[in-house]
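A single protein chain has been omitted; all remaining protein chains appear in their positions.
Chain naming follows the written order as A and B, and within any one chain the residues start at number 1.
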Amino acid sequence: MTLFAMAKRALANVTGKPATLMYPATPAKQYEVSRGHIIIAIEDCIYCGNCQRHCVSQAIVVDRANRTWEVDRMRCIICGVCAEVCPKDCIFIEPDYHPSTVGPATEFVQGPPEPPKPPKEEKTAEAAE
Amino acid sequence: MIEQKHTIIEIAVADLLTKTEEYHAKGHRLVQIGCTPLGDCYEINYTFTTSWDFESLRITVNDGDEIPSISGIYWGAFIYENEIHDLFGLTVTDINIDFQGHLIHTRVPTPFKNAPAVTKVPKGGDAS
Partner (left out) sequence: MSNRIVVPFGPQHPVLPEPIHVDLVLEDERVVEAVPSIGYVHRGLEKLVEKRDFKDYVLIAERICGICSFTHSVTYCNAIEHIMGIEVPPRAQFIRTIWMEYSRMHSHLLWLGLAADALGFENLFMNAWRLREEILDDMEATTGGRVIQGSSKVGGIRLDIPDEKLGEMVDHLKKIRPLLEESNRIFTHDNTVRHRMRGLGVLSEKDAWDLGAVGPTARGSGCDMDVRSSGYSAYGELGFKPVTFPHGDCLDRCLVRSEEVLAAVDLVERAVAKMPDGPIEEKVKGNPTGEYFAFTEQPRGECMHYVKANGKKNIVRHRVRTPTFTNIPPLVKMLEGVELADVPVVVLTIDPCIGCAER
């Protein structure tokens, strides 16, 4: 080893900034493709149940009659299969993680009521909950 | 790319030890011993190779049949044969290190023997 190798390293460590991230003061590093949690745009959902059938950990439950969609956040492994198989592309993956919690973590989304049938009439845009 | 050759040879249970001796004499190494449950019978594959030619011996057994152990020839085979006994409930005789069911501890004994048990979990409940 070179002369004063250890002394130089020790000086650099003492005077430099920490090598680790000051989490949670600084937020965690994330990228655009990071998989954090899934969300659904409920206005476009047609309640076909594809996401429920393909969910690897059986975390999604879709009710066609009542037009609801729910996901158990604790069971979801954020694999992204539901986002791939959705025919209307209304499930998205967001990069930040769901905050930690104790107890059940089911997220329940109630969709808007069915728009009226005749195609000539304009669809009324109701805000989703 | 070197083409890997896979051949499967079906043999009877009685020929297993003689064929394994032949492979050992030719310098093959044991790759794996795997068991496939097919409803009414089980298929067990013994795979040997020297480099890229994989030859598998296949025997078909039923519940309650006795399978001779090849751990007298290949010392390291005991781990696969104990796994077959623990997960599928098949009997393998004369293993050199016989764990008698204690290699793999599971809550349900012989878990791979039957179809998986499906439990319906109530909404918001805990699957335990």
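Keep in mind that, in the parts below, a residue touches a chain if its C-beta (ideal position, glycine included) is under 8 Å from a C-beta of that chain, and two chains touch if they have at least 3 such contacts.
Being a predicted model, the structure only gives us computed values, none of them experimental.
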Tell me where the left-out chain touches subunit B, residue by residue.
1-2, 4, 6, 29-32, 34-38, 45, 47, 52, 54, 56, 74-76, 78-79, 97, 99, 102-106, 111-112, 115-116, 118
Subunit A residues touching the chain left out here are 19, 29, 31, 33-35, 54, 56, 77, 79-81, 84, 93
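Operating definition for what follows: only the chains that are shown with their structure count from here on.
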With chain centres taken as the means of their Cα atoms, state the distance from subunit A to subunit B in Å.
41
